[in-house]
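The block that comes next holds chain A.
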Amino acid sequence: MEIYWLLGIPLSGGIFMALWGFRRNAPEINALFSLLTLAVAALLTARIVEEGPMTVGNGWFFIDSFNVFLVTLTAFVAFTTALFSRPYMRIEEEHGRLSTARLRLYHSSYQIFIGMMILALTTNNMGILWVSMEGATLATVLLVSLYRTPASLEAAWKYFILCGVGIALALFGTILLYFAAEKVLGSGGTALLWTQLNGVKTQLEPTVLQLAFVFLLVGYGTKVGLVPLHSWLPDAHAEGPTPVSAVLSGLLLNVALYAVMRSKVLVDGALGNDMAGNLMMGFGLLSVVVAAFLINRQTDVKRMFAYSSIEHMGLVTFAFGMGGTVASFAGLLHMTMHSLTKSAIFFTVGHATQKAGTQLMSDIRGLIKTNPTIGWGLMLGTIAILGVPPFGVFASEFLIITTAMHEHPWATPFLLIALGVAFASIFGKVQPMVFGETGLPRLPHMPALTPVFVHLGLVLMLGLFIPPYLAAWYRQAAQLLGG
Partner candidate 1 sequence: MALNYHLQIVNLLAALLLLISFAMLSQRRVAGLVTLFAWQGAALALSTAIVAWSTGQHHLYYSAALTLGLKVIAMPWYFYRLIRKLNVNRVVEPMINIPTTMLIGIVLVIFAFNLALPISQMSGTVMRSTLGIALACVLLALLMMITRTKAIPQVIGFLAMENGLFFAATSATYGMPLVVELGVALDVLVGVFVLGIFIFQIRETFDSLDLKHMEKLKEK
Partner candidate 2 sequence: MVTGILLQIVQTLIAILLAPLLMGWVNQCRAWLQGRTAPPLTQPYRTLRKLFHKDAVIAGNASPLFRFAPYVIFSCMVLAAGLVPTIANDLPFSPAADVIALVGILALARVFLALAAMDIGTSFGTLGARREMLVSFLAEPALLMVFFTASLISQSTELPHIVETLAQKEFAIYPSLAFAAVAFWMISVAENARIPVDNPTTHLELTMIHEAMVLEYSARHLALIEWAVALKLFTYSVLGIALFLPWGIAPRGDVAALPLALAAMVAKLAAGGAALSFMETISAKVRLFRAPEFLGTAFLLAVLGMLTHFLLEV
């Protein structure tokens, strides 16, 4: 039953905001909708942990430990982002960068975007999964171009066209999947249900599934931001409003990877070899290395962290590609850590750029003096994302690399070099932003950065100690993926 609420709340929120989003208290209502979604997600999680996987609504929805984990993460980050965007967007409005009408569009699209992601995560139908992924793209296109500057329009156009092409290829993959499934399950609606497919996956035609997976990986991989299909990602992150960057980076990429993983489980079953895993490892490794070296050349702070997102998603893809329970566990953990940390970083960066009036790193200096909260938030977030212990990113990266050493020793030097380069570049650029000399006076008011410290606190906690029930939950999901 929770599932209907889970979908209904954000979607009705979208409609509500479209109708009444011009009201003064719209940001609060937006946060309220997100809070309700989070509450329902928590209820659902409790139920899944207790009762195990279940299908709801005539098999239309399927929830297991893997996707309920992502649903919770999505609902949580969506809620904290809504909290963050409340004061942030107000200030943007006061600065005259956005009008009330645009804010209405923003709030409405935001809720629809969250709803679409939850639909993508919970649906059992591979076709609906495609539809909702495309829906999520469409909901965010107008968000990326919210400022209507030439650069933001260009970024949004690129985002739309590239992801459109990508997702069209994924549709072809889905058609092929249905084609293979139809032979075993017969035509009609049930042949695209994941649970049904999973039951007969060993009977599916291997040649067709092989081709289908290539299309699905390339298609959804465009949305994950895998190199060489990544070029939309830095633009969209840099030019959209900061809350949008935070949810794109922290959530949409995960959901796209989730779609790839659901397909991988089927393909692995049908092929009985490592083809899918090897492809994912290749794309993942390429993304890590290329993104790490591109980070060094960035001058725009949001672009730099966007490239960092590509790097981390590459790492997660690599981990999932290796397969096996340990690697999948590490991948899931890293996914969580990255979502929490990266959205926290975007929150602080948002405030920093808002105060400085520019996104150029060379023009942002001495945050620790002008505003210690932002300064510390950015520094801690950067340290966390770079994998410095005791933060949780360290734990997951450590797990991934040791597994890689064990199973694919050839890949380890690439990973280590890439992580080292990323560390040096990001730290070298953030350090003067936080501690550099500045002539600007201290800002009088406190920024609202509670979500940042909540996120970072969680990351720190998970780095030191994973509660047993959480660990058990991750392990369940990892077993599902790793087989």
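Here is the rule we go by: a contact is a pair of C-beta atoms (placed from the backbone, for glycine too) under 8 Å apart; a residue touches a chain by one contact, two chains touch by 3 or more; residues count from 1.
Keep in mind how these were chosen: all candidates are chains of the complex that A comes from, given by their letters.
The model shown is predicted, which means the values in this text are computed figures rather than measured ones.
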Just give the number of the candidate touching chain A here, out of 1 or 2, all from the same complex.
1
Interface residues, chain A side, partner candidate 1 - complex
125, 127-128, 130-131, 134-135, 138, 141-142, 145, 148-151, 153-158, 160-161, 164-165, 168, 171-172, 174-176, 178-179, 182-183, 187-189, 191-192, 205, 207-208, 211, 235, 238-239, 294, 297, 299
